[in-house]
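With one protein chain removed, the remaining protein chains of the complex are shown where they sit.
This part shows subunit A:
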Amino acid sequence: MEKQADIIVAGGGLGGSLAALALSHQGFTVCMVDAAPPADKTLPDFDGRTTALAYASVRLFRRLGLWDDLAADAGAINDILVTDGRPADRFRKGHQATGFLHFDSSQLAEDTPLGWIVENRRLRQVMNAALEASEAIRVIAPATVGPVETGPASVSVPLSTGETLTASLLVAADGRRSPLRERAGIRTLNWSYPQTGIVCTVAHEKDHLGIAQEFFLPSGPFAILPLTNNRSSLVWTEKADRAGSFLALSDEDFVTEIEKRFGPYLGALSLDGPRWSYPLAFHLATKFHGDRMALVGDAAHGIHPIAGQGYNLGVKDIAALCDVLAEHRGAGLDIGHGTALAQYDRWRQFDSASLAFGTDVLNRLFSNDNPALRLVRSTGMGLVNRVDPLRNMFMKQAGADLGTLPSLMQP
């Protein structure tokens, strides 16, 4: 059957766009199909989140030539401070936090920040421009993909535009509810957290010095992530039944609530842009591949934002897929054969599952006011803080630098 490209990427979110760019960088031709028109994805009200890009993920962005355009607007994370404790206690004079952790990038072997905070909107702008500039990528949007048909040497998908695309491999990057995954009958393990992620950007008087703060409050983690120009991005995990009332507050009252949690260390605060909220949930596909199809990004997994690792897992999926496919093509093998896909699956499933369950346990352990758990936490955090190898491991985890690193993410 006549092929339009080597690979079809279904989905043009942060995952699909990066997959198309990375695969074309490896020399594959790509058709990327997305339900959303490209210009819509960079509108100010499309996605208000920020993404913590771990330092190993940034290596991939550099190799794809995307980092030069992102660097100026990226907030470097030099230190991560993790504090366990209720807000009221934390700001009482003379109070000692029950648990405290400090991750300092200068302790890494490599001279690099632990990561960077980038606004999703900026990421989308830079990737859109690169997609448009690429000769090896054809973007078809807005269009949705229909039911997949596989043949002995190819995979075909009909599009809502009436066109049918045929290639050697289909990459499903169609998000957490992945219609491609569902239609392939691939099951997921999933549950929702009784928590909502409230996201907004604040401007503050003082410099954050590149310090990311995470306070473990009884309702869930409250993260302050350093952006450029004296701004920080907040990811405030709140009990789902209370989030609505916070979101309904006037800007003034909302800032007051933030200040209660945030404390005075950055001086006066003001809101910079709208507030956003996202329901939080966990899902993990039981298989990361189907017939001539690989799942990447949220189509394969979705985890609690407690460690800011959701997208970074997807980056690793994409880089690992690049390695496997390049090896198979270099050996003259069919890139859509089940052997290549099984190799990708083995590589990514274990790593994703460990991080997914790890963040789940962290959230359960910390989003809690139970005195016994608080004791466990403070002991655990004291331990991590004092034991260098343990602290180093956590830092490498935060840098997405653990496990077998795909070549595009290696130093």
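Assume contacts are C-beta pairs under 8 Å (C-beta built on N, C-alpha and C of every residue); 3 or more make two chains touch, one makes a residue touch a chain; residues count from 1.
Definition applied: contacts and distances are computed from a predicted model.
Asks: I want to check something: the complex is missing a chain, and I'd like its UniProt protein name from "Ubiquinone biosynthesis O-methyltransferase", "Tol-Pal system protein TolB", "Protein GrpE" or "Monovalent cation/H(+) antiporter subunit G".
Replies: Options "Ubiquinone biosynthesis O-methyltransferase", "Tol-Pal system protein TolB", "Protein GrpE" or "Monovalent cation/H(+) antiporter subunit G" considered; the missing chain's recorded name is "Ubiquinone biosynthesis O-methyltransferase".
Asks: I'm checking contacts with the chain that's been left out. Which of A:L43, A:A153 or A:L249 qualifies?
Replies: A:A153
Asks: Among A:D69, A:D104, A:E327 or A:D360, exactly one should touch the missing chain; which is it?
Replies: Touching the chain that is not displayed is residue A:E327.
Asks: Write down which of A:L108, A:A240 or A:A342 is the residue touching the left-out chain.
Replies: Reading the full complex, the residue touching the unseen chain is A:A342.
Asks: Footprint of the hidden chain on subunit A, which residues?
Replies: Spelled out for subunit A, the touching residues are 151-153, 327-328, 330-334, 337-339, 342-343, 346, 404.
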